[in-house]
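Mind having a look at this structure? Questions to follow.
What you see is the complex with one protein chain gone and the rest in place.
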Amino acid sequence: MQDHYEARFAAVGGQGILLAGDILAEAAINYEGLYALDSPTYTAQVRGGPTKVDVIIDKNRILFTRTTAIDFMLCLAQRSWDRFGYDLKSDCIVLIDPFLVHTVDRNYRVYELPLIELTKKEMKKMVYTSAVALGAMVGLTEIFKPESVVKALLKKAPKGTEEANEKAFKLGYNSGRELLK
Amino acid sequence: MSNSQHLGRQIEFMPGNEVVAEAALAAGCRFFAGYPITPSSEIAHHISKRLPEVGGKFIQMEDEIAAMGAIIGASLCGLKVMTATSGPGFSLKQENIGFACMVEAPCVIVNVMRGGPSTGLPTQLGQSDIQQTRWGTHGDRPVIALAPAYLDEVYTETVRAFNLAERFRMPVFVLIDEVIGHLSERLEIPDPSELEIIDRVGPNVPPEEYIPYDSSQSDVPPMAAYFSGYRFHMTGLNHDRTGFPTTTQSICHSENVRSMRKVEDHIAEIEKFENYLTDDAEIGIITFGSSARAAIVAIDDARQRGVKVGMLRPLTLWPFPEQAAFELSKHCKTIIVPEANLGQLIYEVQRVTKGNSEVVGVNKVGGVPIYPGEVFDKIVECSGKK
Partner (left out) sequence: MPVSLKLENLLRMEHLPHMWCPGCGIGIIVKAMLRAIDAMGWDPRDVAVISGIGCTSRAPGYLNMNTLHTTHGRALTFATGFKLARPDKQVIVISGDGDATAIGGNHLIHSCRRNIDITEIIVNNNIYGMTGGQYSPTTPLGAKAATAPWGMVEPSFDIAKLCIGAGATYVARGHVGSGVQLERLIRGGLKHKGFAIIEALSNCHTQFGRRNKLSDPIELINHIAAKTINVKEAAKISPEEMRGKFAVGILFQEEGREEYCEAYNRLIQRAQATLH
């Protein structure tokens, strides 16, 4: 990973995307020896409204609390793009679900993966969306070793869901790798 | 929190508001009373779960006035206590904060600042309660207010808030803001054995000889707990050393002055600040909390451009580090004060720098923090290096 990395996970409330940010940050801190900070959008209406979590990862102590030059953005809703599609670096990697996001600025490095469909089909339960998304992000960006993120994911996963979560992550990860081909 | 037992120094990743709660427990807090209000509520969420685990008590009162009353009551019975609030709730607490000052009850009040006035911006940051913290309740009284900027500091300063409250028998404020309260970051939690924990000093005389405000040994009178066998009276009225009301001018005056001395005479013990590249600075920055985290980035950028700029960052807003600010002003032609309000700390900076420097603000309200670029632009403007 470069010295400083910024990622944004944007969706609508209820998709469990805030958790993905936490897991990435925990992976950075606990398994990569880095510093990490995340700040979720904080609104009264969490369900249904556009939400995001910004994660900052750095080799050194993180100073400023907000993102200013985003390296990676995941977007799972058009409304979320419209609201949060700013502060991106010119070569930002943008991963979208093409069924849910139609209009994005194609000057960024845009990749498309039907994450929701994939999760529905392979995992049957939507609670695994964040694990699939996280896998795809790691596959696509190779920000960390996948093992680091899996460890963090399993630490956070509710008891009894570890296996499914790991499966979801791998599913996302492999799909992310595919996109690079 | 992943592990409630702290073994050794621990790396953690949790939101600022939870850090406050955990630090309070480590400091010995065993009673919390609050009333829900964004963006401070997570402190109550977390501590309502954790306090009973350590045998402590949490109560959600009917409003913030009640919460403030309840913590003072529990404090007077010997417990370490805390409340947490934001914006409108802080306003409501003011009368009883004055009461705590008057009876000299140790307590910690956390204000997770949000935009105002009134209901303002419940879910977004503000740093607009700086002067209210200083002057909010009526009457003259000493004030200690801590303003940590990083979550490690949120932990250590919250612990220190309890220590100062117990040490000086007074309310101590912890001022953070929505950004700090809600962000999670890597922090190191000290081993409990590393933490200095201060408890209030109790009387060393038998009950018959106890005088509740006996300041013959120290400006901080030894404090007995209610129900400990010592029978005494406390009142929000001006009182003499016995605790009973008096209107004798000389006594009211000297007692009021004594309470101010608790802070004035212990500045070195209370005051805390950080100097960043100030030695050769020609432009100074004085800021705190989340705004300081923007300023430090701006300073690094400006230094790369050859601008000699440095920062004084108070961790105690009250008492304000007067001497340090004055020293800085001696070699800075300009001092910039970034704050997420329309100009509050700047008054104090102007006052203590005694005209040595031109003092200018970078001010922003509306719920979005000040960005490094905004401070950077001001530095460049002040340096004349466009």
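Read from first to last, the chains carry the letters A and B; within each, the first residue is number 1.
Definition applied: contacts are C-beta pairs under 8 Å (C-beta built on N, C-alpha and C of every residue); 3 or more make two chains touch, one makes a residue touch a chain.
Since this is a predicted model, take the numbers as computed values, not measurements.
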| item | value |
| --- | --- |
| Shown chains that the omitted chain touches within the full complex | B |
| Contact partner of the left-out chain, one of B:Pro36, B:Pro52, B:Gly139 or B:Gly366 | B:Pro52 |
| Residue of B:Phe244, B:Tyr276 or B:Tyr347 in touch with the missing chain, whole complex considered | B:Phe244 |
| Selected residue (touches chain absent from view) among B:Ala66, B:Ala281 or B:Ala295 | B:Ala66 |
| Touching the absent chain when the full complex is considered, from B:Arg9, B:His233, B:His253 or B:Lys330 | B:His233 |
| For subunit B, the residues touching the chain missing from this view | 4, 31, 33, 49, 52-53, 55, 57, 59, 61-63, 65-79, 81, 95-96, 99, 103, 226-227, 229, 231-237, 244-245 |
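The rule is simple: only the chains that are shown with their structure count from here on.
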| item | value |
| --- | --- |
| Whole-Å separation of chain centres (CA-atom averages), subunit A against subunit B | 36 |
| Subunit B to subunit A touching residues, read off their complex | 2, 11, 13, 38-39, 122-124, 150, 178-180, 182-186, 290, 293-294, 296-297, 369, 371-373 |
| Subunit B contact footprint on subunit A (complex, rising order) | 22, 25-26, 29-30, 35-40, 42-44, 61-66, 68, 155 |
